[in-house]
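Before we start, here is the structure in question, set down as structure tokens.
The complex appears here without one of its protein chains, the remainder shown in place.
Take a look at chain A:
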Amino acid sequence: MIICTKNMDYRFGTQCQFVQNQVMVNSEKDRASLLCMKALANRGRLDSVSQQMASHPQYLESFLRTQHYILYMDGPLPLHYRHYIAIMAAARHHCRYLVSLHSAQFLRVDGDPLWLQGLEAAPPRLRHLDHINKVLAHQPWLTARSHIQALLKTGEQCWSLAELVQAVVLLAHCHSLCSFVFGSGSDSDSIPTPRVHHGTPPGYCLCDAANGNTALLPPPAGPTEKAPRRRSLDSSCEVAYLREQIQKSQEEIKERKADRLHSQTLSHADVEEEDEAMFSADPSRFVTDPEFGYQEFARREEDHFQVFRVQDYSWEDHGFSLVNRLYSDIGHLLDERFRNVASLPFPHSPDLKRAIWNYIHCIYGIRYDDYDYGEVNRLLERGLKLYIKAVACYPDSSKTPLCPLSWAHIKASEKVHVNLLVMEARLQAELLYALRAITQYMIA
């Protein structure tokens, strides 16, 4: 049997066995390991995100399917646009891991390497997306009809509605994935190496860059510009605590910066191959207005932002229909994700699960009429709340230290479960805001 696809060069390596072992150690069901094996065999390596999710195989399956669909399957946006949008989204949260990953993918689908130099180098059409990216990432409740209108306004650089919907789904997906990456600590422990230029056809999902065995270099430096302070963090005690932590960590970062710079130049000299060195690009080059961050929703409530009532615009009734109409089949895939995460067996009470979900939505200004928010305080310990808030709102490892989830003897898979909840709730929140704005645009 000789199957010839392309001229490929393969590296020698034992990585395969390495991950295989990992999978075997993971004493989950066959299904999980099979999924991983498949993913692994498909692209030669397994990214850490999938590894983490493998403790919930049924979810992993729908996650991978959605991701594959968004990035590689039918859709109005060209492939390199999709990856660039993913880069933009991940850069909002300074998620090095995703930025490098998609940079590599971007080049692989014949994207112009020049664009990777920064947002200014990208075509204006993509730059127009920056605003909605920023808003969705940090304060999605600001998303308004006018944003949609501005993007769709006919002109040379305008977006079509279908393209915009795909872009929005991509943005929301990547933002929330940043939360997961941050929560699971994948960002810091394995920085992908920049050597990814063998011609494997686009595999089952994003991948490749999470190259386990060469990732022994110290994580490259944090943002080179002075990490911005958040003026707007308000006085609620959790946030104050978070802020303390952030400050502390920033100081640490500054201290370490010197060493890092040194090591970075070293590694550059080492790696220094082709133009792919820019994979380890600093995410901040894809970001404008870095000061813009999450603000407490409750604070702003009195002004003019209405609370988003799920009973008036819900995913099941409204969001699904709209998104599925404008970007076919994505509704079913996302629906499956939400359902899957909702049906994951949770060792603690289902009330706790609902409390977590509703708390995250509450952070983003989405309220349920039929929920007593006193429950949140009753069921969620302060540590857990802090953790959730950090993961959901400040998933930026360059600024926020990953506070350990100090929650009564939590198992690894449970932690992943919480991270999944955060990711999905956030995804749904962003989608709801964006889709509502699109609905309003369509009605007007």
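Things worth noting here:
What we mean here is this: a residue touches a chain if its C-beta (ideal position, glycine included) is under 8 Å from a C-beta of that chain, and two chains touch if they have at least 3 such contacts; residues count from 1.
Assume contacts and distances are computed from a predicted model.
For the chain that does not appear here, its UniProt entry gives the protein name "GATOR2 complex protein WDR24", which is one of "TAF1C polymerase", "GATOR2 complex protein WDR24", "GPI transamidase component PIG-T" or "Pescadillo homolog".
Which of A:Ala86, A:Leu322 or A:Leu420 touches the hidden chain is settled by the complete complex: it is A:Leu322. Only one of A:Leu114, A:Ala412 or A:Met442 touches the absent chain when the whole complex is considered: A:Met442.
Summary of contacts with the chain left out: across A:Asp312, A:Asp329 or A:Glu381, the touching residue is A:Asp312. Think of the hidden chain as still there; on chain A it touches residues 1-14, 16-17, 30, 34, 37-39, 41-42, 44, 200, 204, 309, 311-312, 316-318, 320-322, 325, 335, 368-370, 439, 442-443.
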